[in-house]
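All protein chains of the complex are present and in place, except for one that has been dropped.
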Amino acid sequence: MVVAVKQNVSEEKLNSLVSFLKEQDINVHIVRGQYQTVLGLIGDTSKIDIDTISGLDIVESVMRISEPYKSANRKFHPDDTVITIPSAMGAVEVGRGFTIIAGPCSIESEEQIIEVAEAVKKSGANILRGGAFKPRTSPYAFQGLRGEGLKLLLEAKKATGLPIITEIMDERHLDLFGDVDIIQVGARNMQNFELLKELGHSKKPILLKRGLANTLQELLMSAEYIMSGGNEQVILCERGIRTFETATRNTLDLSAVPVLHELSHLPVIVDPSHACGIAKLVEPMAMAAAACGANGVMIEVHNNPEKALCDGPQSLTPEQFDQAVAKIKRIYNAR
Amino acid sequence: MVVAVKQNVSEEKLNSLVSFLKEQDINVHIVRGQYQTVLGLIGDTSKIDIDTISGLDIVESVMRISEPYKSANRKFHPDDTVITIPSAMGAVEVGRGFTIIAGPCSIESEEQIIEVAEAVKKSGANILRGGAFKPRTSPYAFQGLRGEGLKLLLEAKKATGLPIITEIMDERHLDLFGDVDIIQVGARNMQNFELLKELGHSKKPILLKRGLANTLQELLMSAEYIMSGGNEQVILCERGIRTFETATRNTLDLSAVPVLHELSHLPVIVDPSHACGIAKLVEPMAMAAAACGANGVMIEVHNNPEKALCDGPQSLTPEQFDQAVAKIKRIYNAR
Amino acid sequence: MVVAVKQNVSEEKLNSLVSFLKEQDINVHIVRGQYQTVLGLIGDTSKIDIDTISGLDIVESVMRISEPYKSANRKFHPDDTVITIPSAMGAVEVGRGFTIIAGPCSIESEEQIIEVAEAVKKSGANILRGGAFKPRTSPYAFQGLRGEGLKLLLEAKKATGLPIITEIMDERHLDLFGDVDIIQVGARNMQNFELLKELGHSKKPILLKRGLANTLQELLMSAEYIMSGGNEQVILCERGIRTFETATRNTLDLSAVPVLHELSHLPVIVDPSHACGIAKLVEPMAMAAAACGANGVMIEVHNNPEKALCDGPQSLTPEQFDQAVAKIKRIYNAR
Partner (left out) sequence: MVVAVKQNVSEEKLNSLVSFLKEQDINVHIVRGQYQTVLGLIGDTSKIDIDTISGLDIVESVMRISEPYKSANRKFHPDDTVITIPSAMGAVEVGRGFTIIAGPCSIESEEQIIEVAEAVKKSGANILRGGAFKPRTSPYAFQGLRGEGLKLLLEAKKATGLPIITEIMDERHLDLFGDVDIIQVGARNMQNFELLKELGHSKKPILLKRGLANTLQELLMSAEYIMSGGNEQVILCERGIRTFETATRNTLDLSAVPVLHELSHLPVIVDPSHACGIAKLVEPMAMAAAACGANGVMIEVHNNPEKALCDGPQSLTPEQFDQAVAKIKRIYNAR
C-alpha cells in the first residue's frame, strides 16, 4: 500500500500516522520528495481499511498494491481450482471442461421438476438447478415451496442421478441442505457476511453470485469470507449488474470472466437468464460466455405444456435449451 | 396494471393470458384498438410479478398503475407516521420535529462510548448510535465487539438516558437486542428477506437503510416485508447509492427524501456520514437534508483525543458535531 | 402510447389533456375503469415527448408502445441492412459476414500508419482505422495530428487498398473527409445533434458509437437523426458504458448486440479495446462479440518495436492481433 501525504503536514501528525501503522505490524518506508511525501507500507496490509486511511485529514490519496484477498488470489495459487461433485453418473468437475447447470426458476411440483430434470439431462446438462427458497422483492409474491421444494428436488436427483444446486437464504436452514450438492448464495446475499461465515464451516461447494452493485474485488472478498473459514470450494457466478440501461433486466458484465480468471483461480460460471430477463437473449449470451472463457453457464429451463404462456419470461423450453446446448458446445470447442 | 399485447397475437394465446390472470383473482378489461390491444387489470395486482408478465412472448409492455406496496403506501395512510421511542429523558418522536442520531461507527470501549454519548447528548442528539456487529467487506477486518459491544452500548444508555440504535446482522442475535430501542438493518441486508420477515414479528422500531443498488420502490417493498409481518414501526434511511462517481464514497440521493414522503407515510432519516465517507461533507449534506424535508439525520461522531489522527475518516469530533447541530437546527427552523 | 390518469381528476382537466393531444393529430381512446381511467393514443406518437406527458399533474404514468424511431426500426424494415464500402480490394460489406476494423488509436507518422495497415491487412482486417482528431479529456493531452493525420491515413489507404474509418469531432472539418470511407462519431458526440444533422446530409456511411451513459433506445434515436436527414447508412457500435465497476475502464454491454438486432436492421459492431482499456481482454471479448452475433469488431493495433513499452495499454501488437483474428474467425464460423 502506498500513502501520499498532503503538503505541509506537521512532523507530529506524520509520526502519529506512522506509529498507528507500526502498531498494526506494518513496516513503513518514508520517501520525502521535493513536493510530496509518500509512505510505502510493507507487511500484511489486508487488515488495513483503505477508506479509513484515505479519509484521514493528512492523507492526499492511497493506493493498494497487493490485493486484500489471499485464499482466492491467483498469485498464491497459480493453478485453476477444479471442484469435483460426485454423482450417480460419475464426477462432475467444475473448472475443467464446460459445465452446464439447468433447471426451473422455482420448483412447482414433483412432476414438473422430474420432467425438466430428465429433459435437461438428455440435452447434456451436468447439474440440475431448482429454486426452493425464493428471494422475492415483494412479500406478497410466491416465496417458493421452501422445505417441501427441497424434498422434490432431491426426488429429481434420485430419479435422474444429476447432482443438484439450490439457493440458501438463511443459515438456520442449513440442516435441510445435507443432500444438496452445491449451495447457492444469491446476489442479494453476497454481502450477508454472517451467512458467508457459516458456509465457511460447511464442507459443501458454494456457488457465490455477484451482487447487483458489487465490484469484482468485493465478490472476491466475499469468496474470501467463505475460504478463510476453511471451505475452499467456491464457484464464482456473474449474473449481471445494475446500470441505467433498461432494455435488459440487468447488464451482463462478461468482461468479468477474463478479469476474474486473471485475479483468481476459482471457476467462473455465467447466468445469462437472470442477467437479461429475456428468453431470447439467453442463447446468444451463453454462447458469448463460452467464447470468452467461462467455465460454464446456468440456464433456466421450464416445461409447462398446458400453460406454456405463463412460463417465466427468461426460461427456455426444453426444446430451446436442447438447441442452445448444441450451439454453446460448438462455440466452446472452437476456442 | 395495464398490459399492451403485441400485434397479431392469436385469440388463443390472448385467452390463455386472460385465464391465467383471472385465476389469480384479477379482473381483466380488454380494449381493442385499431393497432393495439390493451388489457386493463383490476383487482389486487400486488401479487402479480411485473417481470413475469412483461417477459411473456405475446406482451409488448406492461405498466403498473397502483404501487405494489400497501402498508407503506401514503394513499392508504395519508397522515405521517410518528414513531415514539420512550426514554429516561422523555419520549423521542421520530417523524415529528427533527431527530438527531449520533455516535461512533464502532463501539471500542466503555470509556469511549460513554464519553461520546455524553458529548452528543450535550450537543442535542436525541438518540445514540454505536456499532457492535460490523458488516465489513473483508473477513480480515475488525468485525466489531459484537455481544460485548452491545453491553457497552447499554451501559452508555444507562449513563446518559439516551435511547440507542444498533445494527443487526443475523436473526439469531435477536435475543441480544432486548434492551435496544431501535434495530438497524444495514444497506447490505436491505434485501435479506428472511431477516426482514423475522423483524416483522418484533415489537421494536426498525431503521431500514436503502441498499447501494436499490430503487426507492424496492426500499418500500422491503419496508413492506416488515410491516406485513405486523411491525408497522419502520424508519426509512437514505445513505447513498452506488454510481460511477468516485469523488465521494457513494452518491447521496437527497431527492429520495421528498419522493419517499410523497409515496409513503413513514419517517425518512438521512445518513450523510456513510454516504459521503468524508468528514468535511457531513455538515453541508446534513444541512441540505434538513432543508429538503428529512425527519432527521444520523451522524458519526468519534472522540479519540490521544489518537485523533486515526478517527474514522467520516467521523466528526464532538466539537465539529456541536457546531453542525447548531447549523442544522438553524436550517430546520428556517423551512 | 397509453396514458393512465390519476384518480379523481376533474372532467375539465381530462378534456384539456385530450384536446391538447388531438391538436397534435393524435386520436384518443378513453377507457374508464372502476378505479382507473386510461387513454389509448393512436397515431404518430413519435412527436410526443413522453417526459412532458408523464410529468403532468393529472397523469399517473405513461407507457410507450410503439418505438419513437422509424427509419432505424426493424418493424418497418425487416431485412438486415448491408452497407457496401467500395475499395481497391473489392467491396467490403458491413452487415454480411464478419467485418474486422483495425488500426492504431492515434496516427503518429506515415511509417507507423503504413506499417500497421500492412500488418492488419495481412492478418485479415477489412477496414483500417486511425485517429486523426482525438477527443481527449484534458486540454493538455495530445490532440491528434488532425488534418495532417488524415493525410497520412489516406496515404495508408493508397498503399494498402484498405478502406478507412476515422473520427469527426466538428462539422466544420467535413471537407477534409472527402476520401474517408466511413466517418466515425465518437461516444462523447453521440448526442451532438447538430453534428448528427449535418451527417444526415452526407453520402458517407457513419459509424455511430454508443455514449457512455446512453440507452440503446437513445442510440437508435441518434441513428434516426442521421437517417431522417436522408443518410441511411448507419453502423451502430457498442463500446462500453459507465458503471460503478472499476476493474475495466467501461463495462462492455454485449447484450446490446442481440437487443439491437431485434430492434433495428442496422449492422452492429463491437469495440472491445475502448470498452475494456486492457489489451489482455480484447481477444476474449472480441470472441464473445462474434459468438453473440455482432457483425464485426473494431480493434486497436499498434506497432512500435523501439518503444514497445509505451504502446497504448489497450492496443494489441500485430502478432497478438494476428492470433486474435484466427480465434475470432473460428468462433464466427462455429455459430
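Chains: A, B and C, in written order; residue numbering restarts at 1 for each.
The working rule: a contact is a pair of C-beta atoms (placed from the backbone, for glycine too) under 8 Å apart; a residue touches a chain by one contact, two chains touch by 3 or more.
A quick note: this is a predicted structure, and the numbers were derived from the prediction, not measured.
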Problem set entry | Contact partner of the left-out chain, one of C:169, C:290 or C:324 | C:169
Exercise. Can you list where chain A touches the absent chain?
Worked result: 2, 4, 29, 31, 33-36, 38, 40, 42, 60-66, 242-244, 246
Seminar exercise, completed: Per the touch rule stated above, chain B touches the missing chain via residues 213, 215-217, 241, 243-248, 251-259, 262, 275-276, 280-281, 284-285, 287-293, 327, 330-331, 333-335
Seminar exercise, completed: Missing-chain contacts on chain C, rising order, are 13, 16-17, 20, 46-47, 49, 51-58, 68-69, 135-141, 169-172, 188-189, 191-195, 197, 211-213, 218, 221, 224-225, 228-229, 241-242, 249, 277-279, 307, 309-310, 312-314
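FYI, only the chains that are shown with their structure count from here on.
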Seminar exercise, completed: In whole angstrom, the CA-centroid distance of chain A from chain B equals 26
Problem set entry | Centre distance in Å when chain B and chain C are each reduced to the mean of their C-alpha atoms | 39
For this session: For chain B, write out the residues touching at least two other chains, lowest number first.
Result: 242
